[in-house]
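Missing here: one protein chain of the complex. Every other protein chain is in place.
In this document, chain identifiers A, B and C correspond to the written order of the chains, with residue numbering beginning at 1 in each.
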Amino acid sequence: MPVSYNDIVGQYTGRLANLSDSIFGVAMTLLILEIRLPADYIETERQLWNALLALGPRFLVYFMSFLTLGLFWNAQQVQLSRFARGDRHLTWIHIAFIATVAVTPYSTALLENFIHLRIALAVFWLNLLMLGLMLYASWRYASVKGLLRDDVSLETKSAIERRIVLAQALYAAGFACCVISTRLSIVAIALVQFALALAPTIWWFKRRTLFGHRNHHRSC
Amino acid sequence: MPVSYNDIVGQYTGRLANLSDSIFGVAMTLLILEIRLPADYIETERQLWNALLALGPRFLVYFMSFLTLGLFWNAQQVQLSRFARGDRHLTWIHIAFIATVAVTPYSTALLENFIHLRIALAVFWLNLLMLGLMLYASWRYASVKGLLRDDVSLETKSAIERRIVLAQALYAAGFACCVISTRLSIVAIALVQFALALAPTIWWFKRRTLFGHRNHHRSC
Amino acid sequence: MPVSYNDIVGQYTGRLANLSDSIFGVAMTLLILEIRLPADYIETERQLWNALLALGPRFLVYFMSFLTLGLFWNAQQVQLSRFARGDRHLTWIHIAFIATVAVTPYSTALLENFIHLRIALAVFWLNLLMLGLMLYASWRYASVKGLLRDDVSLETKSAIERRIVLAQALYAAGFACCVISTRLSIVAIALVQFALALAPTIWWFKRRTLFGHRNHHRSC
Partner (left out) sequence: MPVSYNDIVGQYTGRLANLSDSIFGVAMTLLILEIRLPADYIETERQLWNALLALGPRFLVYFMSFLTLGLFWNAQQVQLSRFARGDRHLTWIHIAFIATVAVTPYSTALLENFIHLRIALAVFWLNLLMLGLMLYASWRYASVKGLLRDDVSLETKSAIERRIVLAQALYAAGFACCVISTRLSIVAIALVQFALALAPTIWWFKRRTLFGHRNHHRSC
């Protein structure tokens, strides 16, 4: 009875997406809470203005961190919408992925509090790396186990892999800037993420998949 | 195979709506946490009563802020239900929109803590402005790129744009009241939002779309 | 084209349910955070045991408050599943309803902190009253405006109304006990909620709807 099978599988990946959205939603909203409110003893406009200016670097970290979560939400979405079905292992890979998403407000707060320390930046970068590794593991596993939809072309398969590797290479390069200054690193990573988000479509992703299935192209 | 295409697109806008609901839900619930609890040393009924009365202005800001999120949730809903499909850019416009939603508890808390300072009010108003700009960008982009459902009439298109512009004009007028007093501004903005929420339907919105498709009319 | 109409309406009540679930979820999880952790200076098993015992009344309030949210989640669910479609006003009634849900962690914390003060109890009871009023308004409005599914019988209509009135009458009676003691009131309200949740089905609800549509009966 094929209907009940589809129902089960549909609910299944549906609940994984739901749980992920819930965790992304909470994590994205908690990020802002890590930017502390200006102290209570402030009384004049100028004092508040200066207090907000002093929070500037925290807003930069916040912006970078929100972009991070936006990018990885999109990247997970691209994968989930291409799975024909899931299994136990794929679920656990994604639970590990959302566990890393849930850690992001912590590593962001750590970086906001210790913006001049390389260890705080290293923790944040490890967070980025883990997110990438989990997504890479998810995609490879689903490819090998035949869990992808039939209409996912070979080009799309490798384009998604390359995209993850490219992003991680750029993050690593941005992190390497901390040899000079942690703030430079943060600006570099933020710029990388801005570029990844804004780029109409990564050039070679577009070229290779454009003549494949239009559908894939559209929905990422 | 048209079914798989619809599935992909469906999941896509579905997950965007899901993520938005999650962020709206968390932000709406966090708003109340910014109203501090009365201090622990309170012992008598009268002391608690006075402490709650003293929190009055914070409850006013809370009320205004909850109405804000309710209005913009509705406004996003009106748009999402009219998209036939999405693309990368539309997604990022909406991620920017929900980033602004996620910032609302922070700007609300700032305003509650510094209710007499214009800079706190300006931050809150910039928040409102950003929400409106993102929704305007979303609607314009979707119109130009042909991402709307076929049954969205020209009248509906321009009515939704006008509605956003009208609301922003009223918010700006409310904000301008802060030349006299920030509390007057807050009351003015709250009244505007109350009117926008309660008005059975904005008069000219109704008149122009009533004879178009009944469906649009009903679901906003 | 009836399909697109259903799609729009379906998304609509779907997103309202989604937003509600998100807010119920956050509020239900935040409730526990209001029970403070035992102080850090505790070193022995006995000290921790005593500290947890001292938190006993807070756990009672927590239990009552979680039951409250569970009951009202169920009650909203019963209504949403019987709406054929929604409109602007119904949406705003439900936004007011979930605003009251979002306030519940605050009124719960207030009651936990000032368990011996009648004003704290009154705030909590007003919260319960508002939840009931909003649900009553929602059901009456949907009945009058013809927004209910065609298969909702007259018996079901009045049974749902009576259920809301009954629950509110019992809450009011429980609240009235605070003339004697606020703790007695809390125990009384908790018992009422326990009974409402556990009662296999309220007796006269069952009798009157059993011979109507079996479907309604099953899903509440």
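Everything below uses one rule, namely that a residue touches a chain if its C-beta (ideal position, glycine included) is under 8 Å from a C-beta of that chain, and two chains touch if they have at least 3 such contacts.
Note that this is a predicted model, so its numbers are computed, not measured.
The chain omitted from view is touched by exactly one of A:23, A:64 or A:80, namely A:23. On the side of chain C, touch with the chain left out of the figure occurs at residues 17-18, 21-22, 24-26, 28-33, 35, 37-38, 40, 42, 44-45, 48-49, 52, 66, 70, 73-74, 77, 80-82, 149, 151, 197-198, 200-201, 215-216, 218-220. In the full complex, chain A touches the omitted chain through residues 1, 4-5, 8-9, 11-12, 15, 18-19, 21-23, 25-27, 30, 85-89, 91-92, 95, 98-99, 102-103, 105-106, 109-110, 113-114, 117-120, 123.
Remark: the residues of chain B touching the chain excluded from display are 22, 25-26.
Simple rule for what comes next: only the chains that are shown with their structure count from here on.
Its interface matching that of A-B in over half of the contact pairs by residue number, B-C stands out among B-C or A-C.
At the interface between chain B and chain C, under half of the residue numbers appear on both sides, which makes the contact a different-residue one.
When chain A is laid over chain B using CA atoms, the rotation angle comes to 90 degrees (nearest 5).
Chain A and chain C have centres, each the mean of its CA atoms, that are 36 Å apart.
Note: centroid distance chain B to chain C, computed from Cα atoms, is 25 Å.
The set of chain B residues touching two or more other chains comprises 18, 21-22, 25-26, 30.
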